[in-house]
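Removed from the display is one protein chain of the complex; every other protein chain stays in position.
All chains are identified by letter, namely A and B, in their written order; residue positions are counted from 1 within each chain.
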Amino acid sequence: MATGRFQAWPWHAGTALAALGVLAPILALMGQAGQGSGAHWSHLLRFVLPDVLAQTLGLLAGVGLLAAALGVGAAWLVTAYDFPGRKVLSWALLLPLAVPTYIVAYAYLDILHPIGPVQEAVRALLGYSGPREFRLPDPRSLPGAIVLLAFVLYPYVYLTTRSMFASQAAHLMEAARLLGHGPWSAFRHVALPLARPAIAVGLCLVSLETLNDIGASEFLGVQTLTVAIYTTWVTRSDLAGAAQIALVALALVTVLIAVERHGRRRLRYTGNRRAAPIRPRRLRGPAGWLAALLGLAPVVIGFVAPAAYLLVLALERLGAGQGPSPALLRAAGQTLGVSALATAVALAIGLVVAWSRRILPRARAWRLALPRLTTLGYAVPGTVLAIGLLFPLMAIERGLAALRAATGLDPAGLVLLGTPAALALAYVIRFLTIPVGTLEAGLDRIPPSMDQAARLLGENVHGMLRRVHLPLLRPALAASALLVFVDAMKELPATLLLRPLNFDTLATWLYAEAARGTYEEGAIAALGIVAAGLLPVILLARLLDRPAP
Amino acid sequence: MLELDRISLSYAADGGRREVLRELSLTLETGQIACLLGASGCGKTSVLRAIAGFEPLDGGSIRLDGRPLSGEGARVEPEHRRVGMMFQDYALFPHLDVAANVGFGLRRLDAAERGRRVRDMLDLVGLAGQEARHPHELSGGQQQRVALARALAPEPDLLLLDEPFSNLDVDARERLAFELRDLLKAAGRTALLVTHNQAEAFAVADRIGILKEGRLAQWDTPYGMHHHPATPEIAAFIHREALMARRAQAGLRGAPSAAA
Partner (left out) sequence: MPIRFRALPFARRLSLLAAALPLMAGTALAAEVNLYTTREPRLVEPLLAAFTQDTGVKVNTVFVKDGLLERVRAEGAQSPADVLMTVDIGNLLDLVDGDVTQPVDSAALKAAIPANLRAADGRWFALSLRDRVAYVAKDLDIRSFHYEDLADPRWKGKVCIRSGQHPYNTALIAALIAHDGAEAAEQWLRGVKANLARPATGGDRDVARDILGGICDVGIANAYYAGHMKNAAEGSDARRWGDAIRVIRPTFRNAPGTHVNVSGAAVARHAPHRAEAVRLLEYLVSDKAQSLYAQANYEYPVKAGVALDPTVASFGPLSIDALPLTEIARHRKQASELVDRAGLNR
């Protein structure tokens, strides 16, 4: 559908600028990588990359499979069946979203350590006296990392798949049943294929999170690309080499995103018919309790166990008479502030990008390329992105200083670098993929006939966006807002680099405490992150329960 | 043969329960086509859903060819009832093409056999050659035929049709009414339709049931219902419709309308 050129171009310009903003640190990195030596590269290729790639791919595959199984299984359980506690479970399954990967790793290494509570209990049960006589396998391994990461990342798949399942016509499942397919077969042949685009989006997010994680992988002894980037840079002080590895990671992520888009493209079903959603099947007696237990397991492993452990640690400290210090509270406030800022900006830009794709005539080739570019920021590990960001920011900083000098203002002092703005900018670039992806999917659900109807009723493009699309996009807007907010709060590597003076977020506070090894104090910060992350999760859950427009 | 023996059905609404079917009974001989008539919300779709196995009965029983499906201690799963259904919104699987849709219920057959049956079905409904197309590429009428072919393909003991005429325009409706009857008779299927459209009901069915307040007000052949309506309401209902039809035909021919 063609729109008047005059109206459309601000949106396209905005998208182009956003893409440029996201690309700037990546291009800066490439420039840095170009300065690296070939000798270094050949060392990487022979001794580092094969194993690192193998471990990274193994981790991605394992986490993806397990998270998909958990997420899809949980989504189906909660949609298709009714059992005691189902309503609570449907939002409780989102809780692991509030727990960052590095916190879950720290917590479980304590919980599962030979001298930790679980193994002590097992030994007591089996009658062993000490850890040297009997101990369970160490979670510091690839399988251990796969399990831990999957149990905190599955909510991404659960979230997207559940809303897809909930809106699927009941009649499709009933038709499948009447054609001789039992409940499991109907699920496999009808519900699951139709939910594939949602699963693809969720899995893409899971994979990107896995690739970006540094804390858990490093601590669990898994040498991923991200860890290799860190060590190349920190120990060899070789930014160029680190940038080279970073480009490999970027390539991997491009593949991931391409796969996700392909999966999403195959099925474009706009919800034209207001068909009845699936009616859950009542499970009675032991079947019902079994279902409740099955659904509860991921919540316990992914949230309750680590949170309870942290709570116990924190209470021990509080019991010793020391409450949260004013500095910690201030860090909490700063965390909320910078996360809120980043969320608002990211959402606005995401809307521009998603909308611009919709109103661009289909014939344009770069219609799809630009939005894809804006999502690249997620691929870059936080620290590398922060480093890459320093160079364009510095250029802007110099420009602003020159401007100030030219207009007679005091040119000294930093405007962007060293203020929350730089940090928020890093967050926006990192997490832009979330609103762009979610809003694009949400817009896809709105049929073009609605646009046409609105235009025929006299609305221009802006009016249509405001009066028709925005209200319909509210669930997608809310979902992406909450995901960005929680992610910004949990972010660690980039924050450590770009923080202003005397500025702490809860994540950096926790990290500093953990580095000292005093887990009791760090536990309070960790709980703060988790608690703050809970609120969005609960709101998100409420939104899911409201019927689709 | 379909036997509904005093079936009762209710569902939860507004804090209590709302009765939809009150001890409804009917018998449908094998190979016959029946039609349940009634206003919207009177429960006729619930009858279909109960027979299909998607609604539990509060009382009574359903038997098909002597097999108990619901009631009498039985609760057979929908996939084992050998009942086919054509949904009001067709419920075609959007991610499968026409051939896959029609062949969806033919898992037991091998590939060659399944392909043959699919082709036969598509021939039957007049959609030969459309195997590779997807539902969203078809018109409403074509989608309905696919839905019909899909329901018929597994050769069910009973075919249920939910408002088959409601989404079509007037011409298509008439055409479908006669085609449907021919088709079902040719295939030897026992079928139960629900509709609020009287003219088509009369054109298609061997037996008609008027559903009112959860009960069958009358269950008779079209001829019997026309000439011996059980209640004055039914009489008015039938004759008014017939009168309108006659008026419409007269208007078309340009003759002066008969007196009301």
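Here are a few things to note about the model shown:
FYI, a contact is a pair of C-beta atoms (placed from the backbone, for glycine too) under 8 Å apart; a residue touches a chain by one contact, two chains touch by 3 or more.
It should be emphasised that the depicted structure is a prediction, and the values quoted were computed from it without experimental measurement.
Touch, as defined at the top, links the missing chain to these shown chains in the whole complex: A. Only one residue from A:E174, A:E397 or A:D444 touches the chain missing from this view: A:E397. Remark: the omitted chain is touched by one listed residue; of A:L252, A:I349, A:L510 or A:A541 this is A:I349. In the complete assembly, the contact with the undisplayed chain comes from A:A386, out of A:L95, A:V299, A:A386 or A:A541. Panel shows chain A; residues 10-11, 13-14, 17-18, 20-21, 43, 47-48, 51, 113-115, 130-133, 135, 138, 140-141, 218-223, 230-231, 233-237, 239, 341, 344-345, 348-349, 351-352, 383, 386-387, 390-391, 393-394, 397-398, 401, 410, 412-421, 424-425, 462, 465-466, 493, 496-497, 499-502, 508, 511-513, 515-519 of it touch the chain omitted from the view.
In this section, only the chains that are shown with their structure count from here on.
Taken together, the chain A residues at the contact with chain B in this complex read 169, 171-172, 174-182, 185-186, 189-190, 193-194, 267, 269, 273, 275. Interface residues of chain B facing chain A in the complex, by the touch rule stated above, are 52-54, 77-79, 81, 83-85, 87, 89, 91, 93-95, 104-105, 107-108, 136, 150-151, 154.
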